[in-house]
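Just one protein chain is left out here, and the rest sit where they should.
As written, the chains take the letters A, B, C and D, and residue 1 is the first residue of each chain.
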Amino acid sequence: MNELNLDYTLFIPEFLLVGLVVLVVGLDLFAPQVRKSLLSYATAAGLAATAGISLAWIDVESDFAGVVAVDNYTTFFRVFFMLGAAVIALASGRLVEERLRHPGEYYGLLTLATIGAIGMAASRELMTAYLSLELLSFSSYVLVSYQKYEGRSNEAGLKYMLLGAFSSALLLYGLSLIYGIAGSTYYSDVSAALGAGTSEYEWAMLMGIVLVITGLGFKVAAVPFHMWTPDAYEGAPVAITMFLSTISKAAGFALLLRLFSGAFEVVHDDWSWMIAGISAATMILGNLVALQQHNIKRLMAYSSIGQVGYMLMGIAGLSHETASALVLHMTGYMISNMVVFVVIIAWYVQTGKEEIDEFRGMRERAPLLAGALAGALFSLAGLPLFAGFVTKFILFQAAVDEGYLWLAGIGVTTSVVSLYYYLQVMRRAFVDAPAEGETERLRIPYVMQGLAVILMLGVFYVGLYPQGLFDIVDNATAFLFV
Amino acid sequence: MIDVFFYIFAATVIAGALGTVLVRSVVYAALFFIASLVGVAGVYILLSVEFLALVQVLLYAGAVTVLILFALTLTRVEELRQRVDGGQRAMAAVGALGLFGVLVAVMSQTEWPRDVNQLTTVPFASIGDAIFNRWAVPFEIASGVLLVALVGAIILAMQEEGEV
Amino acid sequence: MDSGYWLLATIGIPLVAAAVLLFVPDERRDIVRWTSAGVGAALFAISAFIFFAYQVDDGDQYQFFIRYNWLENVAFLGDNGISLAFGIDGIAAPMVLLTGVVAFGGALISWKIEHHNKDFFILFWVLVSGVYGTFEALDMFFFFFWYEVAVLPMYLLIAVWGSSSVFETFARSKEYSAMKLTIMLVAASILIWIGIFAVFNEAGLGTFDLQTLHAHEFDRDFQLWVFPLFVIGCGVLAGLWPFHTWSPDGHVSAPTAVSMLHAGVLMKLGAFGIIRLGIQLLPEGATFWMPGLMVLATGNVVYGAFAATAQRDFKYMIGYSSVSHMGLVLMGLATMNVIGVNGAVLQMFSHGVMTAMFFAMVGAVYDQAHTRDMRLFSGLVGRMPLFVFFFGVAGLASLGLPGLSGFVAEFHVFVGTFRTYPWAAALGIFAAAMTAVYILRMMSMSFFGPPDEQFGALREMTYLERGTAVLLLAFILFMGLWPAPFIDRIQESVRNLPGVS
Amino acid sequence: MEVIEQSVPLEHFLVLSAILFSIGVFGVLSRRNAVLILMSVELMLNAVSINLAAFAVYTAPQLFIGIIFALFVIAIAAAEVGLALAIVLRLFRNRGTANVDEVATLKW
Partner (left out) sequence: MDDAWVLPALPVASFVILLLVSQYLPRKGDYIAIAFMLASFLLTLLIAVDVADAIGDEGVGSFEGVARSWQWLEIPGYIEIRMGTFVDQVTLVMLFCVTFVALLVMIYSTGYMHGDRRYGWFYSIISLFVASMLTLVLADNLLLLYFAWELVGLCSMLLIGYYNDRQSAAEAAKKAFITTRVGDVGLLIGIIILFTQTGTFNISEILHAAEEGEIQREWLTAAAVLLFAGAVGKSAQFPLHVWLPDAMEGPTPVSALIHAATMVVAGVYLVARMLPLLEAVRGVPELIMTVGMVTVFLSALIGLAQRDIKRVVAYSTLNSLGLMFVALGAGAVGAAMLYLFVHAFFKAMLFLASGSVIHATEEQEVDKLGGLFGKMPITATAFVLGAAAMAGVVPLSGFWAKDEILVGVDHAHYDYVFWLLVISLPITALYMTRVVLLTFFGEPRDERVHEHAHESPIEMTGPLILLGVLTLVSGFVIFEGVGEALGFHSGWLGFVYNPEEGPEEFGFIAWISVLSIVLVLAGIAAGVWIWGGAAQVARRFGAFSPFTYRLLLNRFYIDEAYQLVIDYVVLGSGKVVAWFDRAVVNDSGVNGTGEATDFAAFAGKHLQTGKIPQYALAIIIGVVVIAAVAFGYRT
């Protein structure tokens, strides 16, 4: 057995994160008197710092026993996830303080979940990928049901948990089949085995891929594996909804990209149509059902389902171009979505309201939030000046170049549908006058205002001059196709 | 000789499983569950991976089932059939059979590579060795998962002050 | 050509203005007003400069050309894959001028907006920059980019500052109209997206640069199936029948300035798109499909005219007359011969100023009377003679009275159409006569006759409104009496259009 | 690692696991009590581990991946049970039921 490269230094950022977890939990435990919002700042700072540190691995191309790769792709997602988590930690501050118990564990779990996400992006081997996924999922299960005295939260948690377990069982079965074929769980070996292209185990391969798609489709909420999404999103604490709709989803795609490009690329034609079909169904159902929603979290759930549909296009016509287009779109989507959630959280913390109708008069009571909301929603709807337009355009164009014009057509059409319900939200925020006796200006904490502004700047950056980001992404995804 | 055992274990496993998903009383269901798990352990032995069998018996048949029994008693309510089983049994059957059909189709269609119908026993030691070298990362992640589960379970389940 | 900075200015100034206004506190309405008036004036000046500085002599190439690389050599994009390229030809030049005029007028008219006029102007300027961008963009991606920018603010502009109205048989809430307008326009742009994707993919040049793509020969079958996408996609914005219903309702509900800009300029984007994307990219497709467009366009013209005769609300009447007049534009395009296309572009300009005048005037009376039901008014001329004068001029222009812009344009359209489709031309002229019917009907109904006491309080227009009206009037007369400057610029480029004979 | 001639072919194990798996699925689909659903999921996981172990010893003994994988699966499954039961208890405290049909306030 050849000499393994067991280089633990590769995981310094993760170790630091673990340290951060210990620190935060300890802080909460042994210094209960400190202001709880301090924890959120600490977590955010730690995550951001680690993100900075992990920049040191740029252009390092190495791996741990072939199990986990540290290349620009990993680095990109490390930074991406850590910064995202930092934003979420900051955004959670007031919410946790006022509505949740055990803040220390909350931030700890958040951080652990981030590690799981990174693992998903980094792993080049099925077992590791699966375990990272479970790490992310378990943390999410706990966090979703974190409002322990809130029936809705528990219910959401239970649904997410049971269905999650169920689908991961399916995923595992699929993995076992693939293992049976390849005799190994390394993506490279799998790819080699499939590449051999003997028809004896074609069916097993197909079944395996179907089940893998099922498991990961559940993770990223693709139709018909999406059913948990609206319920979990609605029940969970808002910040966690934010987490689910951004990082957890992105992690799913990071894994999908790595896995499908690394292991299944060779049999592209055998599975691309599955993804394409799922993508179409996802776009249509997600955006359609969103029309009927009245709870903002639920609406965002469906809208994110729709977004998943677009992103799956990138998987369906998998190639370097589509991959980078996909990651680009994912970035833009994540930033825009975070703006929306920052606004929702701020509004919820101040008014305790999360029904769309209760957004009325936001223009009067919190102009900045209203503005940011409008911008972000336009971005999600894919209108120009904002991130959504460019990224969507490029993603769809990429899909078209891979021969998926019809998918792009559905995508464009459904994004018009999405515009409808986004506009409905905007109508509440801008057109409707505030309800009786609720006209005074809200005092939005500076943290939230700052977040909204900074994220909006991000949205504009991606929307107006994405060359830099696009280059980075392109370079990162290049490592998937060596 | 071996295959006789195999069929016995298989029978246990399947019977136990069926019992688990069919019987009305949750407690009986749990007992059937244990039986099935033990059967699985037997299957491991046939596969000459005694280590797994061990873990199976200890972890599952031991800890897990106890946990489950506790949970069942804690959440016990009067058990009418339609409360235990959903209205969609028929659909469930169809779904499960459909899946089964698919899987069987796979099995029947597939010629497993490198399958020379002989099994290789794996020594404990080398497994442990592998876990701490090549598979260190997954191992650590798994420990992380367990930690999360632990902490989560505590946070969610613990009685807090001010709670009835 | 460094003069390209002028084009950048037309797009940049409004955007910058919008950004700056963001930081003005809500209650400082005066700052907002003065800034916007200033910006409007500047834009008008620059646009006029661009129009007149356009070199007729080398009209065979894009002028004021400027290019910045935006996205290139990444993923599927090759050299200058997406570039911020601007430039105008003789067709765009009048459109730029038009935008300047109407934007300036709109800014003045909106002076009296009180409710969050800051937000209003932010959206307004975004809209304006979008319009400029579309007319000036020479990159397929950015063409569409600005096209959508121009649609983006419409919902809020209408839904927040618009007006709902209830009629005998039905009611139109501003939210409804706003939503319908936005969704229909964006839905139409679906087709344009798909078309653009297909074109890029088919050309396989890895660039969205329009000049490069114009040079590329697409094979016939491709052209045949893609061209309809562009024509219908853009046509909806141009009020193509039967996808026009957003237009009357939208204009009725929109605030004055938005109606002006939307009917005056935005609808032209559609026709412009048909030229830029449709005819220039896919000439064979154009020649193949234009007869179909001609049928629809004739439908527009007649249908709009008839519908207008039955209207009771000033804005509805104008809205439908816009449908009818935009039909003339499409008619001109559908002829695919030089005179006709010329006429189409002329009509784009003419209809722009004239309909802007209409809406400005309606706004002037609506702000005082808070109704637009023409049956309620009578003898307005006694109360607001100037208003009646300007409204009358616009009306006469729209019914094609010689000496006013309408005639020159319609005349070209008819002459052009007549060569290939005499029946269509005849129908068109007939519809033009119908225009006289509803315009005069409206005038005699509510402008003349005994002045009624109900609106005794009506005062003459404010000076800002007069200013706007004079500005627009000037251009109506300019084009009506001396169209040569326009035609010199337009015809050169029109003759260079592929497939136009 | 010594090699043993085996009279029971690989397919038998696979079919067994397939059956077990399908039964588990049936359980998940038909049961209403959260704990029972959980048990059914466990059945499915067991099926998976059987698969893995069988493949490991029959076709790919080197690296012991299958065994280790099965090990992890068991571990995770146990953890899963623990966490899930905690949530069930929590829910039972708040709602007084562990019946998944009754915890359906989040819908549509």
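As a working rule, a residue touches a chain if its C-beta (ideal position, glycine included) is under 8 Å from a C-beta of that chain, and two chains touch if they have at least 3 such contacts.
Treat the numbers as computed from the prediction; the structure is a model and nothing was measured.
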| item | value |
| --- | --- |
| Omitted chain - touching chains that are shown | A, B, C, D |
| Listed residues B:I45, B:V102, B:I127 or B:L150, member touching the removed chain | B:V102 |
| Touching residue (missing chain; options C:L127, C:L213 or C:L396) | C:L396 |
| Touch with the omitted chain, as defined above, among A:S167, A:T185, A:S261 or A:S336 | A:S167 |
| Absent-chain contact - pick from A:F11, A:W203 or A:Y348 | A:W203 |
| Touching residues (missing chain, whole complex) on chain D | 25, 28-32, 37, 100-101, 104-108 |
| Positions on chain B where the hidden chain makes contact | 86, 88, 91-92, 95-96, 98-99, 102, 105 |
| Absent-chain interface as seen on chain C, which is shown | 169-170, 180, 183-184, 242, 245-246, 249, 303, 306-311, 320, 338-339, 342, 379, 381-382, 396, 401-403, 407-408, 411-412, 414-415, 418-419, 425-426, 429-430, 432-434, 436-438, 440-441, 443-444, 447-451, 483-484, 487, 491, 495 |
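One rule holds in what follows: only the chains that are shown with their structure count from here on.
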| item | value |
| --- | --- |
| Interchain centroid distance [CA atoms averaged], chain A/chain B, Å | 31 |
| Between chain D and chain B, distance of the C-alpha-averaged centres to the nearest whole Å | 4 |
| Distance from chain D to chain C - Cα centre to Cα centre, in angstrom | 65 |
| Residues of chain A engaged with two or more neighbouring chains | 127, 131, 134, 138, 141-142, 145, 148-149, 157, 177, 180, 183 |
| Residues within chain C bordering two or more other chains | none |
| Chain A partner contacts - residues on chain B that touch it in the complex | 102-103, 105-106, 109-114, 133-138, 141-142, 144-145, 147-149, 151-152, 155-156, 160, 163 |
| Partner chain B, residues of chain D touching it in the complex | 1-16, 18-27, 29-36, 38-40, 42-43, 46, 49-50, 53-61, 63-64, 67-68, 70-72, 74-83, 85-90, 92-93, 97-99, 101 |
| Contacting residues of chain A [partner chain C, same complex] | 320-321, 324-325, 363, 367, 371, 374, 378, 383-385, 389, 393-394, 396-398, 400-401, 405, 408-409, 412-413, 416, 419-420, 423, 426-427, 430-431, 465-467, 470-471, 474 |
